[in-house]
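First, the structure itself, so that you have it in front of you.
Right, chain A next:
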Amino acid sequence: MNPATTGGGTILLKGGHVVDPQNKLDAISDVLIEKGLIKKVAKTIDEKADLVIDAKGKFVVPGLIDMHVHLRQPGHEYKETIETGLRAAAKGGFTGVCPMPNTEPPADRRSDMEFMREEAKRLGLVNLWPVGAVTLKQLGKELTEFGELKKGGAIALSDDGHPISDSNILRRALEYAKKFDLPILVHCQDEGLFCGGCMNEGSVSTKLGLGGIPAEAESIEVARDIQLADLTGGKLHFCHISSRKSLEIIRQAKAQGSKATAETCPHYFHLTDEAVMHYNTYAKMNPPLRTDEDVRAVKEALKAGTVDAIATDHAPHTDNEKDVEFDHAPFGIIGLETSLPLSLELVREKVLTMSALVERMSLAPARILGLDRGHLSEGTSADITVFDADAEWIVEKEKLESKSKNSPFLGRKMKGKALYVLCGGRVVLQDGKIQS
Partner candidate 1 sequence: MGPERLKKDAHEVYPKTRHPRPADVGILVPVKPVLDAPSIERTLTRIAHEILEKNPGVEKLALIGIQTRGVVLAQRLCQAIQKISGRQVPMGILDINLYRDDLTRVAEQPVIKKTEINFDLEGLTIVLVDDVLYTGRTIRSALDALIDFGRPKKIELAVLIDRGHRELPIRADFVGKNIPTHEEEFVLVRLQETDEREEVVVSQK
Partner candidate 2 sequence: MTVVGSQVSGDKKFHWTRKDLLSVEELSKEEIEHILATAESFKEVSTREVKKVPALRGKTIANLFFEASTRTRTSFELAAKRLSADILNFSSSGSSTAKGEGLRDTARNIEAMQIDTIVMRHSSSGAAEYLARTSQAGVINAGDGIHEHPTQGLLDIFTIREKKKTLQGLQVCLVGDILHSRVARSNIWGLKKLGAEVTVCGPPTLIPRKIEELGVTISYDLDKVLPKMDVLNILRIQLERQSGAFFPSIREYAAEYGISNERMKKAKKDVLIMHPGPINRGVELSGEVADGSQSVILDQVTNGVAVRMAVLFLTTLVER
């Protein structure tokens, strides 16, 4: 076993286009890694190394972090397991993911956090930073033991999958979390307006005769939550923002000094509710796909920094579950393996510079989660992603690492592929293949 690949030796990444927004680096450089840490980043490094990776023509960036995934273990292992999920993450170019606690049972105690971390450690794939529930069983009534969860390894708290409808509970959560410096990741959904809807409310839902979820179901809680963040001074982060209205509220709040952060997902800047035509359950997720206007607003927001991060909300469901009448199909699509090429489109469309993209996919998530990642400073853990921005491939069901294949991008040509993923100097993905 090569000490380099297990994190012990030295690795030299030669000739790659290094993009490190925190250190304001965006140039062809070499990166030297020793004992799992970044030793040096310079224009040319001629030292000997146990493993030399030729990164010419490729991008070398701080490891991408997906701060919003669903790994389904424990309880729904038939959809995905921690193993298959982390494999999918590695394939997609991620050095770390944050699995949400809406498992079965919900991850609302310390042992749940420990289980996930240990499983990830055993697998030796990418990093897993678990998210604990805000309320017991995610019912929105009683707070969980934030302190215990943190001791168990929780990086953040969320009741994702559900909104925290009781304003007082969210307020207390934000206040209490201050002690432990944990961000609360909120899923904004006004239950009344959501009202049994299954897609965006608009002309498509009217034509198809499907229950509609208006954009206001999201924006109304965004407005509320941002004020609670203001009131409490707590760390608030908005999950999967989908609509122009919500983004406008966040933009204004930030302009007035709010520290709240927000993420969006690739499908919100690629697809509209037209993707649902012919009752395509592979385009059903919550929040739902919205209109052209919303897609434009999401891109604007990414450009302006109103949206800090790109996350996937990777939500595996089996074909069996999705192959039913539209209103009975579960919400959610997978996203780990398609996020990079879809997000690179933003650079190609000149919505973002490559540096800004790296910020959205690596530095910002790290900052929000309080991780010392997202940059290639000397002495940091060597979490690195190397990708070919021009590599073309087609999304094929059989080739996906994820156990579930519920993606609306099946069969679509993608441009951009992760080649190397290093976690703490350990080579997890080598030349596009997973090393376990």
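These made the cut because all candidates are chains of the complex that A comes from, given by their letters.
What we mean here is this: a residue touches a chain if its C-beta (ideal position, glycine included) is under 8 Å from a C-beta of that chain, and two chains touch if they have at least 3 such contacts; residues count from 1.
Since the structure is predicted, the reported quantities are computational estimates derived from the model, not experimental observations.
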For chain A, as assembled in this complex, the candidate in touch from 1 or 2: 2
Residues on chain A engaged by candidate 2 in the complex (per definition of touch): 195, 201-203, 205-210, 212, 214, 278-279, 323-328
